[in-house]
Structure formats: structure tokens, C-alpha cells
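The complex appears here minus one protein chain, its other protein chains still in place.
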Amino acid sequence: MTSETRAGLSEAVFEELLQRARAGAAERERTRELPTELVRALAAAGFGTAHVPAGVGGEGVPLETLFERLVRLARADCNVAHVFRGHLAFVEKQYFEPDAAVREEWWRRVLAGDLVGNAVSEASATSDLSTVLRETPDGLRLDGRKFYTTGSIYADWIDTSASFGDVGVQVLVPTRAPGVRVVDDWKGFGQRLTGSGTTTFTDVPVEREHVRTIDPDDDAQTYMLGFFQLVLLAVVAGIGHAALDDTVDFVRGRRRIFGYAGEALPREHHLVQAEVGALSSAASAARAIVLTAARTLDAALGAHLAGAPGAAQGLREAQLEVYRAQQVVLPLVVDATARLFEVGGASAVDAERGLDRHWRNARTIATHNPALHRRRAIGDFELNGTATRRYLPAG
Amino acid sequence: MTSETRAGLSEAVFEELLQRARAGAAERERTRELPTELVRALAAAGFGTAHVPAGVGGEGVPLETLFERLVRLARADCNVAHVFRGHLAFVEKQYFEPDAAVREEWWRRVLAGDLVGNAVSEASATSDLSTVLRETPDGLRLDGRKFYTTGSIYADWIDTSASFGDVGVQVLVPTRAPGVRVVDDWKGFGQRLTGSGTTTFTDVPVEREHVRTIDPDDDAQTYMLGFFQLVLLAVVAGIGHAALDDTVDFVRGRRRIFGYAGEALPREHHLVQAEVGALSSAASAARAIVLTAARTLDAALGAHLAGAPGAAQGLREAQLEVYRAQQVVLPLVVDATARLFEVGGASAVDAERGLDRHWRNARTIATHNPALHRRRAIGDFELNGTATRRYLPAG
Amino acid sequence: MTSETRAGLSEAVFEELLQRARAGAAERERTRELPTELVRALAAAGFGTAHVPAGVGGEGVPLETLFERLVRLARADCNVAHVFRGHLAFVEKQYFEPDAAVREEWWRRVLAGDLVGNAVSEASATSDLSTVLRETPDGLRLDGRKFYTTGSIYADWIDTSASFGDVGVQVLVPTRAPGVRVVDDWKGFGQRLTGSGTTTFTDVPVEREHVRTIDPDDDAQTYMLGFFQLVLLAVVAGIGHAALDDTVDFVRGRRRIFGYAGEALPREHHLVQAEVGALSSAASAARAIVLTAARTLDAALGAHLAGAPGAAQGLREAQLEVYRAQQVVLPLVVDATARLFEVGGASAVDAERGLDRHWRNARTIATHNPALHRRRAIGDFELNGTATRRYLPAG
Partner (left out) sequence: MTSETRAGLSEAVFEELLQRARAGAAERERTRELPTELVRALAAAGFGTAHVPAGVGGEGVPLETLFERLVRLARADCNVAHVFRGHLAFVEKQYFEPDAAVREEWWRRVLAGDLVGNAVSEASATSDLSTVLRETPDGLRLDGRKFYTTGSIYADWIDTSASFGDVGVQVLVPTRAPGVRVVDDWKGFGQRLTGSGTTTFTDVPVEREHVRTIDPDDDAQTYMLGFFQLVLLAVVAGIGHAALDDTVDFVRGRRRIFGYAGEALPREHHLVQAEVGALSSAASAARAIVLTAARTLDAALGAHLAGAPGAAQGLREAQLEVYRAQQVVLPLVVDATARLFEVGGASAVDAERGLDRHWRNARTIATHNPALHRRRAIGDFELNGTATRRYLPAG
């Protein structure tokens, strides 16, 4: 049946897309070539809609499957995987949309191929939003500027936040609407192709049905903050695997141990093998932690949707579990991407080979979502039962 | 139905047993009081038979459930959890027993409450076994000495290995058979109550049906080496949680920051909270890695039992995944048990409080199964496709 | 000349004392046998007076020499080295005594062989002292209880602190004065023989000349806090070397790699060698950091005594440099003492062999002087120029 074919991402198609992604990843980063086609092909193949329920035509896979694919995609090209962050989150957020018609309409749109990007962060020193939605005689209009708008440059819709009178609202804006300008001015030393640039809204007309009130204390926020974070951790876990892949390639191609003519090939040397073993183990652990957290999120969502008793508490615990995962996944992978150079060989630092890009990419993600304050928040919970604070998701 | 009641370990009963375990754990360690009754009560409640198939009267839970319980038991008392290592492995090994009658007979015995201990390690510098099984006019007789015979002191059966002519065999010996002597001479600075002492066999009569040939290259070995290791990692993950529990208790009870009169309570101090957050995250990650590996083992076992194509390869990959898990779980928890002292407070080093026992216990397990050589073996696999070597399980 | 003989600690005598210290160190710890004779012999040989100026009959060595010896003594027996902490500090503090007669009188006493112990910490949750000095018709009397009074059990004099009316004072009390009770009730899991027990003063008569006002803002405090801390770091550096020594002994005596019969001897195995190399490097680095800090302290003291411009600032910077040293020396050695077990071999965990004592000893010292709050204080200085806070020295 057509709908089944459309809904599911076949392993063969995905594997082929992964190969395409892997092939040019390092080169694209170096030349700053946006992987627009690849992102579109993945969306078309159903990568971004795997968690849409089967009942509305989606693939309806468990969250673990979605995150397992995300790790694989990031292993092939961590920029491309990162680009889907806002999109996957938008799809996910619909589970908390009370109006079934609205919810299903959005799911239908993404199933039809629409891509959604993210525009939330602002530059101000306060948490007040300077992006403003206002009533005009001609309808709603949006003005403001957002930074780190990951994925927007590839997207059909921009999922943004604004002040609307006294309240905060979520607004969906078509990328092609008049007054929308997305600039790829992202200058980070890593994740260069995530399109995490600036999005400017100048008198942009907004449909009333594309505006929703944000309730920062509701279950949706609790869940989504965990989800947003876990997408990043999945990307980082993928980077860990990519670092392993490149290190293995590098060592296999080497013919001598530094300063030791006539000795064993590097790939046969115990100390080199032990370093590679450490790298392999770090990547594997990062993936295991991410997948376990995905299952925890999934179970919490299921309980919430089923209206189970204790579901709200379950959502909070799931969020906390993702925050705990962050504390271990980030240093594990960041350290591994630095440590891979211990296998030796001066040519490892060749910028064209790009072995440093794994560290730069992992370090960039880790910096946008610093673990420090959440570490304290986890401890505050353990010691005093304090709920973890709400953190805005970022780039 | 009675059989259902018998087969399953109810959450309520387990929770009660965990509370009993937790209550006296530190005190028992200090006074070297063997938790014999507790071990027996857990066995009687079905803790050790959870993975026996439902078809023969077992609980038939997924391996993940078994390991999740093991982590919880180790959190309450890591010695008690460790004691079950040989027993759980013996139950598991029956899945590879080709003779259904033999297999089911052993499962029935453990379902009836029999406990199995382990006696494999020898003192010699070679891998030849000095423990010998021989034919005599009066039947088979066993002689030898084994070290680190974890759990034997609590057991009804001892699962041991011996030379029998030219071949290596596995022998099951009733603990109460004449000539069997189990001495708790274990002198390790950790895991003091695991009964990991010496077992001596002097002219012990052995039933022919209790002897089986060991084939070191078969699938069973591949699987069991992973399983044995994962039991230890589950115990270590539990120690990580126990360290968190004790640290939280310790910090909550403190009234001042060292050297800082009049400041916030330690539990309200950001730096202290961050340390506790790190500890909480390490414990959570260790558990996640263990549970993911348990699922991998379970899937590999399932494919093997179903005769699926590629099943042998799946078993090897599952073993490798456990070995990778070891590389991360051990340092994560060993470091956490040392780092907990950073919360400060001179009374933390009070030997009666026993906060050091977590490090001693984790470090002892980690030392018996050193990660160093397996780290190299993992790298050798990644670089050269070399199968991971076989390692004898230990104490 | 006699005075020369008396003043200087000859290398031959010191080496012989080190051998005595090393010989029984592990055994004494296990049996809790106080090394009273050894402490006395070291004092008699001039170990504790090396920094007394040559002008008053001391050896007058640079501080670096004193700390280099301290590292060596701690390598032999870290308890004995720790015992001298209060004594060395007392000797040092005289450099800030304005009254030359008083200063030289004390130096003469220690040159004559008197030992000084420390009794500063109290149990209360505030920094107010509950130990009280008061005027009575019969003269001054002291009452109170101090904890972690390191070295007092071996000492002739106890250097303690008390409230005296509105002010804080330092009081020197002869150990044998009526009403002084020193109990070795120290229950720490490490540094068991430092005599860090409880000292109780009950109506103890105090000589007026043995009382001095404490000015927490003066240069002496700045210097002494650095000095006190550096003594501990020197002991920890010595523990790092002792851990290396014992690991080398252990590996040399081993005949097989765990689970690898027939392979190279452990001491010839590259992975084992790399672990030992890491341990050796950690110990060496700890020592280098300590000696560099000792030179910085010495230069700051010299400038202070010479009345050089900027001397007060130099003292503050020297203190800060010691605090920085603490941040690296403690984790370097604590990690090394845990990591030594990676060389493998189940017998490494044998409590009688005592390889765990290095971790227990280092961890105990590190816990009494937690690095966490000073880490923040260093950062506060770097970011905001805030002077590091004063910390009370401890056990």
C-alpha cells in the first residue's frame, strides 16, 4: 500500500542516504557547502516523521528507533543530523497539542514533506522576548531577531517564540513569508553547516491558527526540554562513532610508529590498539546512554498520553534522566575526540584530513548547552528534591 | 495459580528484601558477617531464577529485567548481588545445553531453591588445570584446589572445572559431598562477604551426569563470557548508586561548609550540589550502559535459540559490546566513589561511617577483571577484525 | 664542630631513618602501632629544625630542601611525615614573631629536641572558639576540646587556639601539664597513625608568655596557611612515590598476565609498563609542583623578612600558588593510587599486601582539605581580583 511505503524509512534507503552523507561530510565542512539536497532527501524518505503515529500515516516507531537512526546519521554527517533538531522537536510537540485537528494537520504537513526549523534564542541579557507579535488592522504581524536558528535555512516553516501582549506565544512562520530573512552568519568553529545563523522577522504576516500560547509549567515543556537535549546528545554520540571511524582509517593507513623504524605496524601495536579500544568504548557507551534515555522519554510520553497516574512526575523524571545523560555523554565524547590523536602520527594534525573536526563539532554542541548548571540542578534535586529548573533549548 | 506465584519475584517482596539488605550492609561488611539468610531468602523468592523460561516454570523475564534487579540489589548490598554471579551464570548456561532433559532438570533444581556457586580460578601460572577428575573403580573422583570461589560458601552446588584425561570438563559437585571444603579465606579489601575464598576437593565422588565437556570455541563460551562480565558491571553500577545514596545522606546531615562558618548549609551550596549531580549522573550512566548491554545479550541469545542466520556473529558482537561497556562503567564508578569525598567534611573519612567501602568494593571488582587487556582487544578488533580473545571469568 | 653536627641532618643519617620508616610502614598501619620512636629519632636527628636559621644554630636550609625531605619521608612512611605538620609550622611561624627573644627561645627549644603538635579544629558549626582561656586568681587557665589534633600524641608542646575575652589567642601548652588529655581516637580510614585524635584541656594552667594574639589579617596568617597546606601536599606527593614503589614491587613479583597463560611476564608487557609509566610521571609531577611552591613561599618569606616593597602582596601570591598546587597535586595522586590496580592481578586487592592504603591515605588527606572551595576562590581571584579567603588548617 502506498501509505505504508511512504510512512516507513526502509533500511536500504536509509543506508544509501547515510553513505551519501558520509562521503562528502568532511569536504562540505571545509568548503562550507550546505547539504541542502541531502537534508531534503532525508526528509522525503521519512527520516523526520518516524515518530508520527501510524494512525495518521506516520511510521510510528519507538523513540529509541528514532534516536538510534539519529546517532547513525550523525556518525555519517553530524551537521545534517543536527539540522533536524527543530523539526523533530516540532513533530514531537504535537503529542501535547490538545486540539486533535491542529495536531493532525501539522503531522500531515510534515508527512507531506514540509521541514520545520527553529528560531528561539535572543541576544538580550534577560529572558524577556524582544520578538513581538502584534495585532494590526491587517491581521497579526511579527517583528524581531533570533540567533542560532538551527535548520531554518533549510526549512519550510520556522518555529519561533514571541511576546504577544502579556503572554509568550509560539508562532509558526512560513520561511517564504514576506519579511522573513534567514542568514547563515553562523561563525562557530564547529557544526558549521547547521545553518545556525540569524533569522529576522520584519512585519511578517502571521496566521492566527499558527499561534499558540506557551505555558512554561506544563508537561509539554518538561518533556520537550528533555527531547531537545537528547537530540543533541544523539548527535554527539554519532560524532563519537565518526571519530572512531576516522581514527581506524587513519591508523590502518599508517606504516610506522613515530620514532620507531622497523617496529610493528601501528595497527598491530598494543598501545595504539588500546587507544582505539578506548575510543570504541566511549562511542558505544554514549550511544547506550542516549538510547536508554530515549526509552525513558518514550515510556513517560506513553504514560502521559494514557493519562496514567503519576504521569507528570514521570515526565519530570525522564527530563532529569536526560540531564544526567548529558553529564556523561558530553565529556565522554569530547575527551575521546581529543584523545584520538594519541594514536600518534604527525599527519594526524593535517587540517585537510580534518581529524580535529570531531572535537570542534562536539565541543561546539557541548558549549551551546553547558552541562555545568544542570549538574548543580541534578544535585539540588538529589539533595533537596528541588525540581530541575527550566532551561531554554539552544542552537 | 501457584506456579505463577512461585515463578515470579513480586515487586513488593523484592522491595522488602532490598530494605533488609540495605539496612545491615555496611555493618555486615565491617563485622564480616556473612549474609547467609538474606541470600537464601532472595533465592527462595525467585531472584536467581528470573531468566528460567516460563515454559519450565520460571519467570521468563527479559534479561534487562534481571540486570535491572541486579543493579538494585547491588545498590542495597553489593556483596549479596555479587554472590549470585555463579548461580545466575549457571542458570544461563543451560540455554546452551543441547540435551533438553539435562537442561530442564537443572532449571527445576534451581526453581526448587538450589543455589550454585563458582570455583574456576587456579593459582598456577599457566592455564592448564591442576584440578583433576579421574576414573576409579568406585566411579569418578575429583581432586584440586580453586581460588576466588565466589558464592560457594552459600551454595548447594559448586560449578567447577577440571582436567579429565586430555580434555577440560565442567563438573557440578554438591557442596555437601564428602571431600569438599569451602573456606572463607578471602582477604580482599573489598567485597568482603562474597565468600570468594578457597574450595578444596579431596577425592570427591562425582556423578557422571554432572560432568560436561568444555568446548572453548563454542557459542556458549562466547555468550557466557559476556554474561559473567555483565553481572560484575551490574554490581558496579549498583555500587555507584549506593555511593550516591550515602553521599546524599552524609551531605543532608551536615551543618557547615568546611572552614566557612555562617555560610549556606552544604546541601544548599552550589559546588557541593554540582559534585552530587556528577555522582548521580555517573550512577545513572553506568546503569544505562549495563541495561543496554543486557538487551544486546538477550537479542543475541534469542537469535541463537531461534537458529537465525548470523547468530554466532551476533553472540560475538554482544560479547564485544559487554567488553566495551566494561571500559566505561568501571572508571565511571571507581572515579565517582573516590570523588564523592569532594563534598567535603572531615567526618567523611570516619571508618565507621564507611564511605570508603564503595571505592574498596568497586576497585576490588575492577581489579579482578582488569579492563586494560580487553581495551587492547577491542582496538585489535576495530583495526584488524581480530576476534576478542577468550578470558576466564574470575572471582 | 659540635653545633654543625647538631644543626644539620646528614644524608647518611636521614637515609638510614628513611629505611627504618619504610621497613615497617604498612605493617604499623595494619596493626595501628604508633611510630613514636621513629618520630623521636627524626626529631633528634634534626629533621624538624632544618629551616631554623643558621644564626641561632639551625641548619638554615632553603625551604625547598625541607619539602624535598618531607616528600622523601612521606614516601617511606606518610604517617610519620604527616605527624610533623604542626611542628614544622610552629617552627616556621616564629619567623613572624616580632619579639626576637621569644622567637629564638622557641627555636632553641626545638633545636634541643622539643616536638610541637597541633590542636586547632573544633566541632562546632560556627567558627567561634569554644575553647576558652581565662584569668583566675591562680593565673591563666585553659578549658576546651579540640579534634584532629595531629601529632599531639607525640609532642612535648601543643599549639592550640582559644578565646580570651574578646580576642582569639594562640596558646602553647606542655603536653604533660595537668589537665591535658590526648586521646588517639582518630577513626579515619587513612593516615591512621598521625595521632589525629582528640585533645581535651581541663583547667590547664597556662604561662602568660605562651599566649599570643592571633591577627587573622596579618602576613603571618597569609604565609602560614600556604605553609600548612604545602606540608600536606608534600605528604601526598610522597604517597604518590610510595604507590609507585609498591606497584613496581608487585609487578616484578608477578609471573603471568591475568587470563593469558604463556604470554610475556607482566613487567615486560607494554600495557602494564605504560600504567607504571603513568604512575611514575604522576608522582614526579606532584613532587615538582610541591618543590616549586616551596621556592615561591621561600622567596616570599625572604622578601617579607627583608622588608622589600610589595612583600605583603608576594605573600598573598605565594599562598595562592600553593592553593593552585593543591588543585593538581591532590587529584593527580589520588587518581594514581586508584589507577595502580590497572596493572592487574587479583592478589593486588589482598588487604595484607595493603596496596589500597595509598588511596586511603591520600584520599583522607585530600578530604580534610577539600580543594573544591579553594578552586572557586582561585577563580574569584582571577576574575575579580578577590583575595583568597582564609581557611583554617586542619588535621
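In this document, chain identifiers A, B and C correspond to the written order of the chains, with residue numbering beginning at 1 in each.
FYI, a residue touches a chain if its C-beta (ideal position, glycine included) is under 8 Å from a C-beta of that chain, and two chains touch if they have at least 3 such contacts.
What you are looking at is a predicted structure, and each value in this text was computed from that prediction instead of being measured.
Trainee: Determine which one of C:52, C:325 or C:366 touches the chain that has been left out.
Mentor: Among C:52, C:325 or C:366, only C:325 touches the chain that is not shown.
Trainee: Among A:117, A:190 or A:314, which residue is in contact with the omitted chain in the full complex?
Mentor: A:190
Trainee: Looking at the full complex, which residue from C:99, C:215, C:268 or C:352 touches the chain that isn't shown here?
Mentor: C:268
Trainee: Would you mind spotting which of A:96, A:148 or A:164 touches the chain that isn't drawn?
Mentor: In the full complex, the listed residue that touches the missing chain is A:148.
Trainee: Which positions on chain B touch the chain that was left off?
Mentor: Contact residues on chain B toward the absent chain are 270-271, 274.
Trainee: For chain C, which residues touch the unseen chain?
Mentor: Touch with the absent chain occurs at residues 244, 248, 251-252, 267-268, 270, 272-282, 284-285, 287-289, 291-293, 321, 323-329, 332, 372, 374-384.
Trainee: By the contact criterion defined above, which parts of chain A meet the unshown chain? Give residue numbers in ascending order.
Mentor: 121, 125-128, 147-148, 187-190, 255-262, 271-272, 275, 334-335, 338, 341-346, 348-352, 356, 359-360, 363-364, 366-368, 370-373, 376, 389, 391-392, 394-395
The criterion applied here is as follows: only the chains that are shown with their structure count from here on.
Trainee: Could you grab the centroid distance between chain A and chain B? Build each centroid from C-alpha atoms only and quote it in angstrom.
Mentor: Between these chains, centre-to-centre, one finds 37 Å.
Trainee: Would you kindly tell me how far, in whole Å, the mean C-alpha position of chain C lies from that of chain B?
Mentor: The mean C-alpha positions of chain B and chain C differ by 41 Å.
Trainee: For chain A and chain C, let me know how many angstrom lie between their CA-based centres, rounded off.
Mentor: Roughly 51 Å separates the two chain centres.
Trainee: Quick check on chain A: which residues sit in contact with 2+ other chains?
Mentor: Touching at least two other chains: 270, 274.
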